[in-house]
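Some notes on the structure that comes next.
A single protein chain has been omitted from the complex, and every remaining protein chain is retained in its original position.
Presenting subunit A:
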Amino acid sequence: MLRLAVSTVRDRWALFVGAFLTVACGVALVQSSLQVLMATGEPKVPPGVTGARAEEIREGYVGAATLLGMTVLLAGFLAVFIVASTFAFTVAQRRADLALLRTLGAGRGHLLLLLLGEGVLLGLAGSAAGVLLGVPAAWTQTRLLTGLDMLPGSFAAPWSFRLVGVSFAVGAGVAVLGVAGASVRAMRVRPMEALRGTGGAERVMTAGRWCAGLGLGGCAVALAASARPGDLLGALLIALGVSVLGAVAVSRLSPLLVPLAGRALGLAMRAATLGDLAQANLRDGVRRSASTAAPLIALVALAVGLAGMLGSQARATGTDLVRLTAGDLVVASTGADAARIAAVPGVADASTRLTVDMAVRVEQRGPAGTRRATYHAGIVAVDGPAYRRTHRVAPRSGSLDLLRGRTIAVGAGLAAEGVRVRRPATAVIGGRTVRLRVVAAMPERLENGAERFLVPLSLVPAGLAARAPAETVVRVAPGARAADVAARLRPLGTVRTVRGWADARVAAQARGNNAIMAVLLGLSGGYAALAVVNAMLIAGAERRAEFAVARLTGLARRQVVAAALAEAAAVTAIGLLLGGAVAAVALAPLATVPGTLAVPWTLIGLLAAGAFAVTAATSVASTLAATREPPIRAAAAR
């Protein structure tokens, strides 16, 4: 059986190229991610950096580890997915051969062995390539992560020979997992199919597809229906859930939905001479069009749904910040310059927040009992009463008016972290250690990087305060024009409107998220492209006879290419539309919360352009390749 597996792979290598590349890329990514991940296990903080910088470095390591972990999972999952669809395809196209093997006395176990053998071969070959590819991949990944400031420039991920073993295990595992479904289907091939020549007459909508599609689709619809108007958190969760569930459900149901959508699209296609042919092909080649559209559906639904969700969350956070801030302008400056803002003509009120380099140690209740934690970042010094006047937010307990002398308030950033307010906090500020009484606790906020602690300005030594970066919320006096006041404030620092400041602040906080999103999107996009190209190439190679018959019927080669191109474009459009529909359902509840919904139009445009470019290029190339032979030879060949 192994010999047969070898010769099948050698003979039909074109069918396996996509799967091979997938395994190679998957193994390379998993290997490089693991290599970098192993090195991020213990953050190496260079000696002599400030506490805040050390905390930043540690947080960066955690972020990098999260990103790498997600990359490993995603790469593994997508690789299994593509290998599975490749083998499902090849089994469907080799039914006659498999049935013949059965008539020769091959048992079910033999067929299982044959396909697993092919899978293992593919896995080993792909792993070998992946191990080599993984070396430059790890280098690129390190560069990327240091470029994103998630890891310090001194970071290095050492190579380990243990990785080779892991990579081969991953490659073989991915291939075998991917082949498993197809082998089970191959086992069900009955010997009679060889004799009646009914090979390929297998149903595309299998029971598994129905179950997964309707089950997950039902969950998604129920989830979307449970939305309550105006509930932001609910809407965000729904967007996440519906994107994921809907993406899987619709791509599972694609053999059903794609031809349906094709019929709807048909009216538009009738106009062209070859529209009829393209449309008939679309209906006829259900397996082909569904396999091409499914990765697009999943990609668009997930990418647009998640990007829309994150964008909307950012927009809502900005809106929230604006709502909470009772001011007209925000000035970013040094502490020294901030102290002069209140004296500028036209300024009715000014409230300064200094970001202070200090450490705070508190007791926190967690699931594992009370523990002590030290924070360096997100500690700001404010003037309690001024802060209260410019921020429309009341403390959950205590009062900001009490923020005087040796006191501290727990900020929104730690509101949900169980900080014990009855216990004093210990602060190290300018080399001095002081005990602070907790006098207030702020409520939770939408904002991701809200301040963790508020301390009174008087606690900060003058020299330190003068150097610290400051943000001052300014209320313009009645009668004064904001623009004039802004012009007068400009020599002191960067002046922005509250909306502009809020958007910039949210954007800065979302930077890490966006980087992760971009990397994952790029990865999924690459895999989706691979899956689409793979499906089209496999289908194209098998369509030789069909194209040849079309040419014998009188179509020019150019027309055959055009018809295939029209079909590919239609399938792409359908994939994009179905994926878009899922994303629309996912994001709909966000539209009920004012000032929230952010539709990622740029991303949608890029995805559409990329999808059309990839499918058009693949279609033309594969059709040209499949029509190179004179038609009479190709029509006769089976």
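The criterion applied here is as follows: a residue touches a chain if its C-beta (ideal position, glycine included) is under 8 Å from a C-beta of that chain, and two chains touch if they have at least 3 such contacts; residues count from 1.
In this section, contacts and distances are computed from a predicted model.
Missing chain, UniProt protein name: "ABC transporter ATP-binding protein", from among "Ca-activated chloride channel family protein", "ABC transporter ATP-binding protein", "Sarcosine oxidase subunit delta" or "Acyl carrier protein". When the missing chain is restored to the complex, the residue among A:54, A:100, A:393 or A:569 that touches it is A:100.
Contact with the chain that does not appear here is found for just one residue of A:4, A:166 or A:256, A:4.
Touch with the hidden chain on the side of subunit A covers residues 3-4, 7-8, 10-12, 96-97, 99-108, 110, 191-192, 194-195, 197, 637-638.
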